[in-house]
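Starting off with a structure, shown below.
What you see is the complex with one protein chain gone and the rest in place.
For chain A:
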Amino acid sequence: MTQVIKRVLMMTLAVPALALAVATPGEKAPAFSEVDAEGKTHSLEDYKGQWLVIEWFNKECPYVRKHYGSGNMQALQKKYTAQEINWLTVISSAKGKQGYLEPEQAMAVAASHELNASAPFLLDSDGSMGRAYGAKTTPHMFIINPEGKVVYAGAIDDNDSANPAVIPQSKNYVAAALDASLDGKAITVASSRAYGCSVKY
């Protein structure tokens, strides 16, 4: 009888827990295992004990173009990968949807966009990684610390204009969180509304 009660209780508790299983600051990062455009597999395990930035990408999205056309995103990738921080850029567009890329197309886009991430695009065409993380928009940004916890989830910066001219005046949340962490300080903004285009699952 007690066993039954316990099971019912666990089930009632488990349902909301499942519904909330997206990357949440302060909690364990969801596991993933995805193949990149070169055919190499990346999983959360591989980055244990290291800092990891995850970025959602769609080359057709005006907000992605805002940050790539201006060189803003590549500059961040270059700056932080040089400091031994890993950076994965993910495409979760489903086949036939806007932004979907075959591996060779993805390699070409990586070259033309001067992608400076730790690997060529992760191709998540079934959307499993995007859904696990609760990735809503491109660009949606996540930072995972060496303990495997999410420390930031949200927008790249505080200005949801599509106009690249606003970038110099914007407060970059990702850079602020990484700089604070590298200095051993607390992250002041750990969550924000991710702006941009919807991820095309």
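One rule holds for everything that comes next: contacts are C-beta pairs under 8 Å (C-beta built on N, C-alpha and C of every residue); 3 or more make two chains touch, one makes a residue touch a chain; residues count from 1.
We adopt the following convention: contacts and distances are computed from a predicted model.
Per the UniProt record, the chain missing from the shown structure is "Thiol:disulfide interchange protein DsbD", taken from the list "Thiol:disulfide interchange protein DsbD", "ABC transmembrane type-1 domain-containing protein", "Glycerol transport system permease protein" or "Electron transfer flavoprotein subunit beta/FixA family protein".
When the missing chain is restored to the complex, the residue among A:Pro25, A:Pro103 or A:Gly148 that touches it is A:Pro25. Listed for chain A, the residues touching the missing chain in the whole complex are 2, 5-6, 8-9, 11-13, 16, 20, 22-26, 60-62, 66, 69-72, 75, 98, 131, 134, 136-137, 150, 153-154, 160-165, 167-168, 190-201.
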